[in-house]
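A protein chain is absent from this complex, but the other protein chains hold their places.
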Amino acid sequence: MTDLLQYSIEGLQGLYRGHKASVREVMQSYLDSIARREPSIKAFLQVFGESALKEAAALDAKGFDGRSLYGVPMAIKDNLCTRGIPTTCASKILEGYRPPYNATVVDRLRAAGAVIIGKTNLDEFAMGSSCENSAYQITRNPWNEAYAPGGSSGGSAAAVAADMALASLGSDTGGSIRQPASLCGVVGLKGTYGRVSRYGLVAFASSLDQIGPFARDVRDCALLMEAIAGHDEHDATTIPEPSPDLHSALEKGFDGLRIAFPSDLGKWEMDASVKDIATRTIDDLARGSAPAAGVTLPGMEMSIATYYILANAEASSNLARYDGVKYGLRTSSKSLADMYDETRGAGFGEEVKRRILLGTYVLSSGYYDAYYAKAQQVKALICAQFEELFTKHDLILLPTSPTPAFKLGERLADPITMYLSDIFTTPANIAGLPAISVPAGLAPNGLPIGMQLIAGWGREAKLMRGAFGLERIYHFRERFVRVAGSEGGRDAGA
Amino acid sequence: MPAPRFETVIGLEVHAQLVTKSKVFCSCPSIYGAEPNTMVCPVCLGLPGALPVLNREAVSMAILMGLATHCRIAPRGVFARKNYFYPDCPKNYQISMYDKPLCEEGFIEFELEGETRRISLERIHLEEDAGKLVHGGDGGSLVDFNRCGVPLIEIVSKPEICSPEEASKYLVTLRQLLRYLDICDGNMEEGSLRCDVNISLRKPGGALGTKTEIKNLNSFKAVEMGIRFEIERQAGILGSGGRIEQVTNLWDSAQKRLLTMRSKEYAHDYRYFPEPDLLPLDVGVEWIEQMEAKLPELPLEREKRFRDKLGLSAYDASVLCAEKVVADFFEEALKSGDDPKQVANWIMRDVMEKVNAGQIVFGRVNGTPLLRVISPTQPGAAEIIPPIEPGHFAGVVRVVANNTISSSAGREIFNAMVKSGGGPAEKYVESLGLKQESDSGALEKWVEEAIAASPDEVARYKAGKTQLLGFFVGQVMKKSAGKANPKLTGEIVKKKLEG
Partner (left out) sequence: MALTDDELEHLERLARVELTGESREKLRGQLERIIEFVKQLQSIDTTGCDPRAYLGGFEAALRSDETKPCLSREEVLGAAPQREKEFFGVPPVIEADEL
């Protein structure tokens, strides 16, 4: 029953409730889809065929129980700890490592009834924008397999884009959910910093990392975020207040929301097709109910440099634990110093080493004040500027990525070019603000382009409403998506 | 030619393990001596993805120590990562505090050679302990992570200590304070109290010299010895015109010597930065007031009260106040209304003798101080044998003080309690038949018999050898099978012999 792949989360649950399909059948459809497309896309580091079917059977035996993610086949990024199941972060240094505990989000997904169908590829330790930094395999963009899916959550984005999972989880430190979402034509959401527990997320940059969902549409994304969000006693940085309802008010769309866009968009280097979509969106809004105001965006000039100092500094410290003593790779060495050097030398890829060294540099004695301390101050400045902006506006609209997907291998030569692709996404990480990428259109070469919304601190509800509004403007799925194996391109929702 | 005289400048960094039930950043039990690698979880083991969550009780204890040492409690404390690679450090960084510690600018006072000395404190901060390294059989090392994450407070003094003796006294005072606050048991051998020393020499009035560090000092004696060795070593180098290198020395307790740490392995750039996984700690006025209310009477105040209100000597007061449980026991015993000096003497002499012999130990049940009886032949007997409560002990003091029994009989009762447990003294008086004879009629009869039986001694006494009084008293004690009240007997003998 290949048309089972068409259903959104609520669509599926309608089928379950009405006994029109079993969880097992749905799971099998997705596994079949994986069998068809995964050999070329390589989004997964592990596929849990047998266990997923077993879990599905168990869910069928109990019957539909109304849990928000009952029977939803999900993929999760391989930097999320899964008890007893290898969690590699796409690095050789954690090859075969099996955590003795689950990430909080994994527990919450399972508590909501989801079935985890596999663990997806990423740039090693979430450091990268193309998935080409994985130590195991390269993931390809389902829209054109010569192109990158984006990163670092490239595997999770590709899995959803290729209908190999109905939804997935990724992590976003400088854009690692939103950028691959944009490049793969799916919805990708990063909540307010602290909205989702990081317990069990292998840390890259502690003050920036956030876990978030990929989905086909905004509504699914909202349901997923609701299932994983909320205070966790294991993560002292989580927001203590209850997380907001995100799906009930979606229909309101842009109603009453004040939208802003960067008036100086012209000065940022971007693909003509991206600029075109951005301009047309603003025009559509002007003609519709939500005219957008031009503003100067905070943080644009400084965000990349600030991000790279703060993120790599924290990473250099977070990755110090990979030393061959307790788990993971250890080279055979005569002395302790050699063991550290050789293990880490062999276990880490180039990009990871580069960032560790940069992070070490900006923290080292003599440089701390000029780099790290300075970056912290700039961060505070960016926060304050955004706060000011959000007193007058509810949402900021801007592109997610300056370009659509680039060819595999194209960006590897110069790291700075790669870094600059994060220019539109890093401000939201630095300021801890919720942000989402919604698929907007296609470039002339047929690759997707997403548009981004940023909302004020804690304002995911407004963000989702705005995203829903954008979705209605773009009609992306109706226009461009042929669900694998189905007759038409329509999302036969509930 | 005599070496030039130098001034010694010493600063101490003391690490005290807090006696919380759980570790500082996770809920693992904080237990000494457990089987290796059984008291760990993803957090204290530093597994990928694990995150620290701060133990409120550890902060309370740190605040208490800050208040007890007259520190300023910082309105905002910030945790920081101290980055260095070492096998006992699972994350290869330690969560500590750097430029925003919890407490600052306090002091510790003590008496040294008749003078009151005050040593200023730089700071007190909270941090996590590391694991333990032991030497493996094949030349490698073995790591046990149980101790990782146990809460420590680090107490840093200003470099105002001038001698090994002063350092030792400072440490003793610090330890006493920690124990009074019930936040640390101060056991240097087990490592719940650790001391690192920073030491430099300078010409009197001259600039500060280069300082070296001494680590791994595991007893008070080692602290004094290690400092002396290092002073000698530095003086030797400076005396012959050399320069002091900034090294870290390890105290080798087995061989009683100093070893230099290989400085290559220890590039001391810790690259401190604020811990992003923990929010800044804002200690509000309420919390501070809560902890102020919890401060017990501190040793110096208590000693003063013992001197001024109870009339004890400075020496007696300091002995009784050295351990809070002893002072508490003393004061509980006083509630029965006996003379403080008598009770103090009994404790310092008889009780302490038995404590030092390992027969009894001070302890508490539900907060009440008491003496637990240890039987060497019956392990666990401390549970079965009833403890000696302050009231029982006071009873012994009383029956001696009011002449119901002699003081040697009193000792006998106490010994009996130490063997078979505490109880009302009167019961023991009866069961041991120790009531002394104080009836003057009976006593006079025995005295007359003793005098009649020893005419030579009578003559020598009358000739001036008055110390023979004891002989006659002894004779009466024999006749009375020890029951005669020796004091009264002595008075009667004197009266009869001197007329």
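In this document, chain identifiers A and B correspond to the written order of the chains, with residue numbering beginning at 1 in each.
Criterion: contacts are C-beta pairs under 8 Å (C-beta built on N, C-alpha and C of every residue); 3 or more make two chains touch, one makes a residue touch a chain.
Since the structure is predicted, the reported quantities are computational estimates derived from the model, not experimental observations.
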| item | value |
| --- | --- |
| Chains shown that the absent chain touches, full complex | A, B |
| Residue in contact with the excluded chain [from A:I9, A:L169, A:I309 or A:I423] | A:I309 |
| Identified contact with the non-displayed chain, of A:Y340, A:F390, A:F406 or A:F424 | A:Y340 |
| Which of B:I153, B:L177, B:L278 or B:A317 contacts the chain that the document leaves out | B:L278 |
| Residue, one of A:A181, A:A229 or A:A320, that touches the chain absent here | A:A320 |
| Chain A, residues in touch with the chain not shown (by the definition above) | 97-98, 100, 192-194, 207, 233, 236-241, 302, 304-306, 308-309, 316, 320, 323-330, 333-342, 344-345, 348, 350, 353-354, 356-362, 364, 370-371, 374-381, 383-384, 387, 415-416, 419, 430-432, 457-458 |
| Residues of chain B in contact with the chain not shown | 20-22, 27-29, 35-42, 45, 53-59, 83, 85-87, 92, 133-134, 136, 139-145, 233, 249-250, 257-262, 267, 269, 271, 274, 278-282 |
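Following the convention adopted for this analysis, only the chains that are shown with their structure count from here on.
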| item | value |
| --- | --- |
| Cα-centroid distance, chain A relative to chain B, in whole angstrom | 57 |
| Footprint of chain A on chain B - complex, ascending | 42, 45-54, 81, 83, 85, 87, 90-93, 143, 265, 269, 271, 273, 276-279 |
| Contact set on chain A toward chain B in their complex | 80-81, 87, 89, 94, 97, 99-101, 103, 198-203, 205-207, 233-237, 313-314, 316-317, 320-321, 323, 325-327, 336-337, 340, 360, 363-365, 368, 372 |
